[in-house]
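Got a structure here, written out as structure tokens. Questions coming.
With one protein chain removed, the remaining protein chains of the complex are shown where they sit.
== chain A ==
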Amino acid sequence: MIPGHFTYHRPASMADAIKLLSDLGEEARPLAGGHSLIPMMKLRLATPEHLIDLHAVEGLKGIRQEGDNIVIGAMTTQHELLASDVIASSLPILRETALLIADPQVRYRGTIGGNVANGDPGNDMPALMMTLGATYRLEGPDGVREEAAGDFYQGAYFTSLEPGEILTAVSVPAQPPGHGYAYEKLKRKIGDYATAAAAVVLTMSGGKVATCSIGLTNLSETPLLAEDAARAVIGTVLDDASLKRAAEAAITIMSPAGDGRGPVEYRKHVGGIMVERALKRAAARAA
């Protein structure tokens, strides 16, 4: 539980951070809240020679409205998300999800940028960002680009971040008025990753589902968008048969690992149940 040697850098600007990351190459890692990286370093599963701490970089924190989008700076902590009135009123599902991340101590340090950029399939925010149609702002030596959350995740701890790039902000489109939402997470205990979790955002019209988006956490190497499952409920009144169809469609794309949270069969089964429960709860909340 003792990390190897590393050099600690604390740049004051994004330009400096990107330059350090580009110059130092693969042996450098940006450091946000550190709640994924530091434990890996203590186990010497990660052995970066350089840590580039982003805490002194200006302009990486904060939540603001930009047109139809809510833009969240990468270094905004989960605690700050929970304290934000903007999030509570415009993106309540983000609040609901953040409350299910670990415990208050972790949420004081853990950041949204670190959570989405690390590529850990156990993290809760990535599937939610896909469900909400969010985009990530990536800044690197060649400038700035925007990437859809849905295109970002390529494998466990493997993302479309290019060498030298840092994820600096998350941009979430405003959700339709009257939308219903729910994040259902089954976990063994406080602080654990999900055994299975599902995010649902939907709108209802005339008692039927008009639009729907479903995301899945920790049920594959990457977060998943369950598009067939969402299609299975659109136009329905969310009767038992369509809920079951949605769960079954979601289960077909799941490929979780068997671990202490349960064997594969169990994790897929409860993954389906999380989808059903999230759909029902979201519908009950929709105007």
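The working rule: a contact is a pair of C-beta atoms (placed from the backbone, for glycine too) under 8 Å apart; a residue touches a chain by one contact, two chains touch by 3 or more; residues count from 1.
One rule holds in what follows: contacts and distances are computed from a predicted model.
As stated in its UniProt record, the chain not included in the shown complex is "Carbon-monoxide dehydrogenase large subunit", which appears among "Sulfurtransferase", "Carbon-monoxide dehydrogenase large subunit", "Tungstate/molybdate transport system permease protein" or "Protein-methionine-sulfoxide reductase heme-binding subunit MsrQ". Within the whole complex, the absent chain has one touching residue among A:93, A:116, A:169 or A:186, and that is A:186.
Only one residue from A:159, A:195, A:220 or A:242 touches the chain missing from this view: A:195. Interface residues of chain A facing the missing partner chain: 1-2, 4-5, 44, 103, 186, 188-193, 195, 259-263, 266-267, 269-270, 273.
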